[in-house]
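All protein chains but one are shown in place.
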Amino acid sequence: MKPKKLTIFNDPIYGFIRIPSDLIFDLIAHPYFQRLRRISQMGLSYMVYPGAHHTRFHHALGSMYLMQKSIRVLRFKGVAISEAEEKGLLGAILLHDIGHGPFSHAMEHSIVNGVSHEQISLQFMQELNKVFNGELDEAISIFTRKHPKRFLNQLVSSQLDMDRLDYLKRDSFYTGVSEGNTNADRLITMLNVVDSGNLVVEEKGIYSVEKFLMARRFMYWQVYLHKTGVVAEQILISILKRARFLIKNGRQLHGSNSLLFFLQNDINRDRFDAQVLERFSKLDDIDILSAVKNWQEEDDKVLSTLCKMLINRKLLHIKVKKEPIKKGKLTRRKEKVAKMFGLSTEDEISYFIFTGEIENRAYNQESQNIHILRKNGKIVDVAKLSDHLNITALSKTVTKYYICYPKDAV
Amino acid sequence: MKPKKLTIFNDPIYGFIRIPSDLIFDLIAHPYFQRLRRISQMGLSYMVYPGAHHTRFHHALGSMYLMQKSIRVLRFKGVAISEAEEKGLLGAILLHDIGHGPFSHAMEHSIVNGVSHEQISLQFMQELNKVFNGELDEAISIFTRKHPKRFLNQLVSSQLDMDRLDYLKRDSFYTGVSEGNTNADRLITMLNVVDSGNLVVEEKGIYSVEKFLMARRFMYWQVYLHKTGVVAEQILISILKRARFLIKNGRQLHGSNSLLFFLQNDINRDRFDAQVLERFSKLDDIDILSAVKNWQEEDDKVLSTLCKMLINRKLLHIKVKKEPIKKGKLTRRKEKVAKMFGLSTEDEISYFIFTGEIENRAYNQESQNIHILRKNGKIVDVAKLSDHLNITALSKTVTKYYICYPKDAV
Amino acid sequence: MKPKKLTIFNDPIYGFIRIPSDLIFDLIAHPYFQRLRRISQMGLSYMVYPGAHHTRFHHALGSMYLMQKSIRVLRFKGVAISEAEEKGLLGAILLHDIGHGPFSHAMEHSIVNGVSHEQISLQFMQELNKVFNGELDEAISIFTRKHPKRFLNQLVSSQLDMDRLDYLKRDSFYTGVSEGNTNADRLITMLNVVDSGNLVVEEKGIYSVEKFLMARRFMYWQVYLHKTGVVAEQILISILKRARFLIKNGRQLHGSNSLLFFLQNDINRDRFDAQVLERFSKLDDIDILSAVKNWQEEDDKVLSTLCKMLINRKLLHIKVKKEPIKKGKLTRRKEKVAKMFGLSTEDEISYFIFTGEIENRAYNQESQNIHILRKNGKIVDVAKLSDHLNITALSKTVTKYYICYPKDAV
Partner (left out) sequence: MKPKKLTIFNDPIYGFIRIPSDLIFDLIAHPYFQRLRRISQMGLSYMVYPGAHHTRFHHALGSMYLMQKSIRVLRFKGVAISEAEEKGLLGAILLHDIGHGPFSHAMEHSIVNGVSHEQISLQFMQELNKVFNGELDEAISIFTRKHPKRFLNQLVSSQLDMDRLDYLKRDSFYTGVSEGNTNADRLITMLNVVDSGNLVVEEKGIYSVEKFLMARRFMYWQVYLHKTGVVAEQILISILKRARFLIKNGRQLHGSNSLLFFLQNDINRDRFDAQVLERFSKLDDIDILSAVKNWQEEDDKVLSTLCKMLINRKLLHIKVKKEPIKKGKLTRRKEKVAKMFGLSTEDEISYFIFTGEIENRAYNQESQNIHILRKNGKIVDVAKLSDHLNITALSKTVTKYYICYPKDAV
């Protein structure tokens, strides 16, 4: 198991991340994985939080680091984890997000309709498994939640997995929103595995779990769903939608081959084959951002206006409400907007005035629950154990409503 | 002075950065400044330190924050700083790096030959001064070191200015190289101004100054001049040089209009007028990186090979020595390289095997010195005061020599 | 206002704490305040958290630092705070805890029966006000909540005051229980004052307030009410109770004059005059701990056994339950204990086997509420505004029950 190459990554959060094996070393060196260096973890959030430029590359390394820690803790408590299973866990967590495209959320609404990043991750893993002669079999089994030892699957994907532990900590760190920080070390220290093969948290960790769920909720409202981030993302979705519309109507647009491929074709789940995957593997933030920069000069008023908004951060105004937006309000504003930008159709205007919803649920009681191992040996859902109603309260979905329009259109 | 807009930036380092005035708010909102969001502070260093994706935008805000702190400390000590001077200081430090292009160091060797970023910063400031009706007069006077109160100039530009205090701290933070961290707060607390109008550090701060110089030296060798970062940068320089060569020879290359403009034209100091500035203001990391990505598909072997190296991080091998590289050694390797990549001319081969130098000096005794105010009221250069030879030792320039070649050409 | 002395304290949390005036400097230098250097902030918690040795001295400085920050923020928002009011605020917060005795919670149950530390703080402040010729008038008016500008009182004492902001952060920092950390900077940034003169938090700070209340609740269960800390404190209470009993029965015990004074006399609210205050001002952790150390050698079995337990950290066993402890269970154990330690009376045995309660409420809806200023200008209680039931849930008092007994008595 001793790797030939002793490689170390500096990480401002964990200090040093050591590469545990040659396989991991080679996976990281592969162009598929190197591409993650050019995919921002938090999309356009840097427009609100100027430090939020960290990448999915870094997050993948961080998640792997926490997985190494979990393995050490569980083994220390006597949980059997074989070398093969360890390899599987590390491979699965390292590659769990490799299917993310640039500005993933915006993409899903505009370019790779209905193809989830998990599916694409799986395709990448299968492709890499060919390159590495089946060395990822176990990792794939874990990633697809098919491993008979359930806790392995749960370490990679559940409501308390290494993915979440790292991204909350990392996003909190780079944005400077310290409220989102969680004590991953303590949570990992409290992990255990019970006879059923399920991952549990020991009872004394109950407040840390609550704290973790609260931190996650905090990050959603304060960061991931920050209104300025939401409006920036909506503008990017509109840009891609408009570009696709123009191309369909015969307009030539500048752009990288990879981006144009996805704009010209309707790629859905069924069409996402190895060739599409290869195209997809060339796509990153650079393709999107350089297109947006170039399209500022396009003739199409809608497209160029939206692109300038994004590049110069002169975004639409956004209001967030607890009640759905009343439709009546918009009519007069729309006229103004039509004049402001010289737009003619209702469809064009709808790029500049629109409504939407954001929602969040801190804890899902229905699947991949967090289980607590009580001192008496019984296992209960965290929502049942917490004193009073805290986590039950966190289990309801909260929905908010927003409206966007140009600042001067009031 | 009370601003209409109470804006705050989250900063993982300082907590919150408050925007002190409407002028600063409007400067930040200007497209010239927003462009800095797309210019990485550390260029290609993220290939070594995966966290190093912070931007010049963030550094400019951080420097301004430290300037606010310095102003508070100096006023507390009875140093007179008028509101106009405060405005000048904040404007000057906010805009001090606005002239940086993408991958600045590489650019200076390939695109804007012999035009320093300071000069371009000044031109941006003059342009903005027109927009803001002369509100930047004082800032320009300070930035150009012409202000009669010398300490104002020194706070913006000297061997212990707010620029350096922020970038060392920030680069250390984002890379995770904690040795580079400096106690900016203590250094600022020790600042004072003497009768001559010069900025000094009070004697009890002497060890902090030494510590700061050591940290800077550390960052140079460990980070800024890290051998992998050096080779990545050299490859980028080579790419731009090759692209320019091909264009000169009539080849059509893909690229943004702004980038192509600088590749097609020989811009030097004299030709850098308002129109060139406008072109320059459109240029950022995206233009460079999207070109490199596209050029991977170019026919020219040299260009496409170099671009693939950079994108897939399959860099050339680099060796760093204390002695100059002996020329004899290279001949046999060159033949191998010619075969490997199918190259025909000596010139082409020199893109893949080359030598160079890196150098660093922790403290420059000859200009913009750091002065210590002794308890007896005398002022001495920090190099004179430190016990024994520490800083004198740091004042020598250290040079190292490197050679780069393909891994398999040995 | 410019102080003659520029004094600075290093603080690992805030960096530097600057002493803002000569009055504050002189208050800190006074023996009454210096005494706080010998009073631990967290009593016996260091038996669980080995880093928890910080003092009330440090906490008082930290609270003052946050008050300076709040004043700056509020003034920046246009809230009028005169220099006299600033002086009052700083004096009140600096001295708010000066009445704490050593191991305050244990003392209140054994030595200064029914005299709250707030009352003693007030007496110290009145005494100091004589020394400083009335300079603390405004501080006393604020500390006693009589100042007509209500927000001044609330900054010093409410459910979101500078005291709590500092102690949560500080206790979290020194224990290493990072979940208790709060973003004091953000909370302070969100403070404002409305027409009624009340302190409010702006609506966008709602999640930070929730986070703060959660952190406080976390610290209570994980730290302040940690079972090992609870049992250590109970043993200390027992020690002082036993010592007092022995003295009443004519036994001579070693101890400092100050401690013996409080053990020999029944000091209550009415008897706490200037002379008692002077005695109290000599009392600190050293008096208690040296007595406990000495009493290990006392003849009285109960006293010496308890003292050895505390010094060697061989504490009683403690079990915490959600239900009250059933009395039946104890009888057999008591016999064993009587034998183990050679005890004869029920009363003596009760020093070694006993039950108790701990309780906590994260938010009190009934007094000193936290008010939120909505965007529409209305003011509501934080418990009303938070989505769903979070804070309402936090408003219920949670009670737990414990039993203590010697490990070997099972």
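The chains carry the letters A, B and C, assigned in the order they are written, with residues numbered from 1 in each.
We take it that contacts are C-beta pairs under 8 Å (C-beta built on N, C-alpha and C of every residue); 3 or more make two chains touch, one makes a residue touch a chain.
Being a predicted model, the structure only gives us computed values, none of them experimental.
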Per the touch definition above, residue among C:Asn133, C:Asn312, C:Ser344 or C:Asn376 touching the missing chain: C:Asn312
Sole residue of A:Thr189, A:Ser208 or A:Ser290 that reaches the chain not shown, by the stated touch rule: A:Thr189
Among C:Tyr65, C:Phe124, C:Phe151 or C:Tyr174, residue touching the chain not depicted: C:Tyr174
Sites on chain A contacted by the missing partner chain, in the whole complex: 2, 6, 8, 15-16, 18, 76-78, 185-186, 189
Absent chain, residues of chain B that touch it: 177-179, 181-183, 186, 207-208, 210-211, 214-215, 217-218, 221-222, 387-390, 392-394, 396, 398
Residue numbers in chain C that touch the chain omitted from display: 9-13, 15, 29, 31, 34, 37-38, 40, 46-47, 49-51, 53-55, 57-58, 61, 173-177, 256-257, 282, 284, 286-287, 289-290, 293-294, 297, 311-313
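The rule is short, and it goes like this: only the chains that are shown with their structure count from here on.
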Identity of the chain that, by mean CA position, is farthest from chain B: C
Gap in Å, rounded to a whole number, between the CA centres of chain C and chain B: 49
Chain centre separation in whole Å, for chain B relative to chain A (CA means): 32
Residue list for chain A, restricted to those that touch at least two other chains: 177
